[in-house]
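A single protein chain has been omitted from the complex, and every remaining protein chain is retained in its original position.
Right after this comes subunit A.
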Amino acid sequence: MSTTPSTASSPETGTARVKRGMAEQLKGGVIMDVVTPEQARIAEDAGAVAVMALERVPADIRKHGGVARMSDPDMIDGIIAAVSIPVMAKSRIGHVVEAQVLQALGVDYIDESEVLTPADEVNHSDKWAFTTPFVCGATNLGEALRRIAEGAAMIRSKGEAGTGNVVEAVRHLRQIKGEIARLKGLDNNELYAAAKELRAPYELVREVAELGKLPVVLFSAGGVATPADAALMRQLGAEGVFVGSGIFKSGDPAKRAAAIVRATTFFDDPKVIADASRNLGEAMVGINIDTLPESEHYANRGW
């Protein structure tokens, strides 16, 4: 009745189903940026579904300037050892060696991220070549589908990380959802031209038109600072939320983290969100995007 090791099929790792399936398990959850094992534990205790290990949160990357790179392996190891939830880490766009190192360290997901300084101005990494799954940012449907074609197993909006301003994440999510809705209304003859316009493979475009959604999980990222921000992104169709600087740049990180988790689960219940929003202390100050020089718009990185 049950299998024994001798009759069991050999296990297959790194399949698309295992990579995309991993992101399915994170749905409805909050993924938090952390820079120390201590912060990782606070995030886990607050109910985070995963943490993003990095050396500086985006707000500090903005402040300090310079080239932002993959984090120190010691720091990533420390965070992996501190928590039992999945640990993600960022590589620069197109920096396949940073991605190889992160895979060797055993991180659960690699974020090929525009928050770090791009290493290649033409090519993103070939993500099919890795066992570790990738999440990538997108500002529109075409960009999302190009990343999926390269092997991304999860998509997030780019937003404008490190600003505490949710406006760009809202724009990106509305754009992606709007373009998906438009595809659903097209007939087969029109999908070829749509693929050309989107600069994305026809097969993926047809799949999205049939499913009415991306073939991978879609999260929101960039600028979420409050429980209401997180709930807004979910109401707009994000299946979960990344929170970067918003938690550990605020007055009471543990409380804010737990509050954002609550609001993400009960995103359609204003009473719960109201309760979650009480007495959280100071939110991160934030930056207005229109005062940000064009060269400092991270969302323009990647293509």
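As a working rule, a residue touches a chain if its C-beta (ideal position, glycine included) is under 8 Å from a C-beta of that chain, and two chains touch if they have at least 3 such contacts; residues count from 1.
Note that in this section contacts and distances are computed from a predicted model.
A.B. asks: Just go with whichever of "ABC-2 type transport system ATP-binding protein", "Pyridoxal 5'-phosphate synthase subunit PdxT", "NADH-quinone oxidoreductase subunit J" or "Homoserine O-succinyltransferase" UniProt uses as the name of the absent chain.
C.D. replies: Options "ABC-2 type transport system ATP-binding protein", "Pyridoxal 5'-phosphate synthase subunit PdxT", "NADH-quinone oxidoreductase subunit J" or "Homoserine O-succinyltransferase" considered; the missing chain's recorded name is "Pyridoxal 5'-phosphate synthase subunit PdxT".
A.B. asks: Would you indicate which residue among A:Val49, A:Leu116, A:Val216 or A:Met284 is in contact with the undisplayed chain?
C.D. replies: Final answer for the missing-chain contact: A:Val49.
A.B. asks: Give the residue, chosen from A:Gln39, A:Ser71, A:Ser91 or A:Thr132, that touches the chain omitted from the document.
C.D. replies: Hidden-chain contact among the options goes to A:Thr132.
A.B. asks: Consider the whole complex, including the chain that is not shown, and state which of A:Gln39, A:Ser113 or A:Thr265 touches that chain.
C.D. replies: A:Thr265
A.B. asks: Looking beyond the chains shown, say which of A:Leu26, A:Met70 or A:Met233 touches the absent one.
C.D. replies: Touching the chain that is not displayed is residue A:Leu26.
A.B. asks: Hey, which subunit A residues sit against the chain that's not shown?
C.D. replies: Within subunit A, the residues touching the omitted chain are 1-5, 8-15, 17-18, 21-22, 24-29, 44-45, 47-50, 84-86, 103, 106-109, 131-133, 261-262, 265-266.
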